[in-house]
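Left out: one protein chain. Kept in place: all the others.
Entry: chain A
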């Protein structure tokens, strides 16, 4: 057997360890389709299929959650051995289970409290409007002990952290309905790091966990959960990768913050009106939106087209804007190197762009409760750091990683 489940030598809880040296491309294990737990494979699949329109919701996760709720209370569920390996549902680490004030205080500015609050509202509303009525309508399939909002929330966190989804096709301009998540026993035991050495592949008869790098004997096998920033890891999975391990870490600059920074530079009403016109135009171009953010990675700007267009449109002289608006970008035939904006290009920007970006970063840094130095001090002082609670340590890593990226931008826009 090439792999073994272990609590030893893994980053957290259970993990998988290579029993022998593994080569890149080698099959680690395969999971037959019959082992998957999804609305289609569970023992109430016919009912869920029949009722699917009643089970529609914004999340799209209700059928899977009902499948889990049913199988958990079924005395002889096929998946009982799988459930035995689950983490303790009462001990999940996601911020959605932290006390509200702690979550807001520790993660202020990171985007996590807002995301969690939205989740909690949606979880509550879907439970009460769709899930509970369904369970009460089929009482023989859902014993009273599973008709619990608390359990539902725990299962949502479990689905966030353990489920899998096929990646969406990138061919279409339209956003396709995402495939619904499903549970893949064995595969979900693998932990994640940025520099992973395995991934899960789809094939007709089974799902295959394949090595993507050579793995020495005794080393942990790491799947990838995607190119995840620490704020997303803590939100969805309840853990972070400590600095500097997470090379996928990012910081967000809210799009409205850039507008605000530009607004700061206006002195008269006429200028403010013109700014509004430029902003509305960017909205029309679908480059910006009220809820959106520019995403900055460690080496490159992820949302490069949106940021470049925004800086250009907000900084161009009024006559140029009038012309630009009429021609709607017909002139920009010389877009070289589309799809890539390394942060090292930022010092080459014209002064007006650098200034606007800089002001936006400064406004963003103000949204955090503390500055970079404070977090740096906490990390540097081993004694103080060791006394922090697990949550405090994790939140520190989320804040710190984002602030490092933002401070780097400050240097690049000097």
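Just so we're on the same page, a contact is a pair of C-beta atoms (placed from the backbone, for glycine too) under 8 Å apart; a residue touches a chain by one contact, two chains touch by 3 or more; residues count from 1.
Here is the rule we use: contacts and distances are computed from a predicted model.
Colleague: Out of "Vacuolar protein sorting-associated protein 29", "Proteasome subunit beta", "Nuclear cap-binding protein subunit 2" or "60S ribosomal protein L36a-like", which one is the UniProt protein name for the chain not included here?
Modeller: Protein name of the absent chain (UniProt record): "60S ribosomal protein L36a-like".
Colleague: Quick one: say which of A:130, A:160, A:308 or A:409 touches the chain that got left out.
Modeller: The one listed residue touching the chain not shown is A:160.
Colleague: Given that one chain is not shown, which residue among A:79, A:98, A:225 or A:368 touches it?
Modeller: From the options A:79, A:98, A:225 or A:368, the contact with the absent chain belongs to A:225.
Colleague: Of the residues listed, A:295, A:311 or A:406, which one is in contact with the missing chain?
Modeller: Touching the chain that is not displayed is residue A:295.
Colleague: Sort through A:71, A:119, A:241 or A:375 and give me the one touching the missing partner chain.
Modeller: Residue touching the absent chain, from the options given: A:119.
Colleague: On chain A, where is the contact patch with the chain that was removed from view?
Modeller: Where chain A meets the chain not shown: residues 58-61, 115-116, 118-119, 122-123, 156, 159-160, 162-168, 170-171, 173, 175, 178, 181, 184, 188, 199-202, 207, 223-229, 232, 235-236, 248, 250, 252, 289-293, 295, 302-303, 305-306, 326-328, 330, 333, 338-339.
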